[in-house]
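Here's the structure, in structure tokens; my notes come after.
Shown here: the complex without one of its protein chains, the others still in place.
Right after this comes chain A.
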Amino acid sequence: MDSSSADGARLPPSRAGSRLCVRCGERKAALKRPKTLEQVSPICRECFYVVFEDEIHQTIVDNTLFKAGERVAIGASGGKDSTVLAYVLSELNRRHNYGLDLFLLSVDEGITGYRDDSLETVKRNEIQYGLPLKIVSYKDLYGWTMDDIVKAIGLKNNCTFCGVFRRQALDRGAALLKADKIVTGHNADDIAETVLLNILRGDIARLSRCTFITTGEDGPIPRCKPFKYTYEKEIVIYPLYEISHISVCIYSPNAYRGFAREFIKDLERMRPRAILDIIKSGENFRISTTTRMPEQGTCERCGYISSQKLCKACVLLDGLNRGLPKLGIGRTKAGPGADGDGKQRAKGSERNTSSLQGKHGNFDF
């Protein structure tokens, strides 16, 4: 793609630092911010920190994400998003007197060489930001580590297991901590991607939920996403001086997400606003009131919220424990008899009463 004309006005490219920050007008600009309505750009590093934090504060205030006195569990993976979230939230809590009781909550999936490192990051955060840390492990909760699961099923669908298990693990950990709320580091890119994936999957139920900044308000522990409008690019740049401590999941290159993600990044390069535009589109979807939506009940086995008799985690666990690890994964390639389309469908329809339910994807937000 031709990037030379993206800025139009200045054709002979100038060297770093020849433009001044539009906010302070004094220091050299260091960052071009994604073009959104009020964002100032280009901006110097010092002003960027101030504006970045202010925007998140504004999101928290505008959406009344918290009430004073709440115990808030920060879902902490040791990755960039949750690390930045933990830091920014503890700063804002202090600076603006939110009155929140903040905790770090980590899930140990049991991935050798990944969680080991990232749990070290979380432990460092515990000390640096003075936030108590609680770790719950897949091994404790489900009897399987991710390494065991990958051994059993290979690299193809492992992210499904990981995602489903993690969601429950966070809830169980948060309940243990008696948290009133869980915050996660999902950013604008994540949400735009989820909107697209839910459209591609035809998953209307999740499409309508996935752009909410707070979900599960009717459940025991609501979740919110203070980074809903925060670009991944800026989250990566924010802690640059300690980027080397940030871990990469060694199994993630096989994630289905990759394809939609790459599309989002292509769009962003052509038109940075595209990410916010997709979120906006997702928010503005209106579902006809006559559409029958899957009813949310609870899992017969573990009591976790579920629209089916058994929750996804219990179905996946069943498969693992019975030596049929592909049970409960997707609609196709259910096993050696992938030709059994009719069989699949029959199985699907006995389980699902609503036509929507069979279309559920594997990811949950």
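Throughout what follows, a contact is a pair of C-beta atoms (placed from the backbone, for glycine too) under 8 Å apart; a residue touches a chain by one contact, two chains touch by 3 or more; residues count from 1.
Methods note: contacts and distances are computed from a predicted model.
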{"item": "Name under which UniProt lists the unshown chain, selected from \"Anaphase-promoting complex subunit 11\", \"RCC1-like domain-containing protein\", \"Vacuolar ATPase assembly protein VMA22\" or \"Ubiquitin-related modifier 1 homolog\"", "value": "\"Ubiquitin-related modifier 1 homolog\""}
{"item": "Candidates A:206, A:261 or A:326 - the one touching the absent chain", "value": "A:261"}
{"item": "Interface residues of chain A (partner: the chain not displayed)", "value": "1, 3-4, 6, 13-17, 19, 28-32, 42, 45, 77, 79-82, 185, 189, 232-233, 236-237, 240, 243-244, 246, 248-249, 252, 255, 258, 261-262, 265-266, 268-269"}
